[in-house]
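Removed from the display is one protein chain of the complex; every other protein chain stays in position.
For subunit A:
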């Protein structure tokens, strides 16, 4: 896989991201300013990279799961569990290393549970992971005993709000983990095998791929990513909020994967695309906050922008744009009638492709 190919693959996502950043700059002057203050980089762009960290981390694991034609609805709840485990251990005086290892272990365990339901019992992923999505928050509440468990351990707090050379640590986390996972899956044949499961699990098994083990591993990876995101979210507010940590973030993560140009039908994936998708979502969120609209508009604006991005990415608009590019004399004639005709031919073209 060459670099230009990767670039071409995520080009539409990059363009969408740049358009939204340009919109934000128009709304909020000084949006692009990045200053160095109090030993850390400071600015709205840094906020986007930093606040987008939990969704970006979730999206890495979610991309792999979706590539196998699965889905993981439990990641938000696993975040809550991970935050609760980390807070509970650190407040009972466990050293940081033990806390982090145990927290990641808990996340992996949650992932393995999902993976086992999918791989060995053949339960549909959406139902298999729904179980933990519902139960996970209860488990987290049992761990925190229903309160927001606060902690002050500087090591753990560092994960959420520390900086390395001025860069907030969550940013480093998601960039490094994203890079490592991409390399692991693209340099080795792992990525190909995962995609094979997504295309046809039965055929993959018959071709000699250990599909059950791979599925287990992929869901465990998703659980691990969710655990990291959970620690980041808890460390950020110095407390484990079992009720709200990661609430609805599984949907944002799925959205990030889809906005990143990945198909929910599996069979191919791009982690870079998903990460850009996560940044697109966060740029929209931050832009809305900066714009100063009344809060009633937040979700409507967000939905409108997402719809535009998805329509631009849709197969129908691709055939439409292809038609315009190849139609003779397209440059001279742009009347409404031509557009209508194009629409008809476009959908006909889609039928032909099918």
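By definition in this document, contacts are C-beta pairs under 8 Å (C-beta built on N, C-alpha and C of every residue); 3 or more make two chains touch, one makes a residue touch a chain; residues count from 1.
We take it that contacts and distances are computed from a predicted model.
The complex appears with one chain absent; UniProt names that chain "ABC transporter substrate-binding protein" among the candidates "dihydrouracil dehydrogenase (NAD(+))", "Polar amino acid transport system permease protein", "ABC transporter substrate-binding protein" or "Urease accessory protein UreF".
Which of A:161, A:205, A:263 or A:313 touches the hidden chain is settled by the complete complex: it is A:161. One of A:25, A:91, A:298 or A:313 touches the chain omitted from the figure, and that residue is A:298. Checked against the full complex, the one of A:43, A:105 or A:267 touching the unshown chain is A:43.
Touch with the chain omitted from the figure is made, among A:13, A:182, A:262 or A:286, by A:286.
Across the interface with the omitted chain, subunit A contributes residues 28, 30, 37-38, 40, 42-44, 47, 51, 146-148, 150, 161, 233, 236-239, 241, 243-245, 247, 285-286, 289-290, 292, 294-296, 298.
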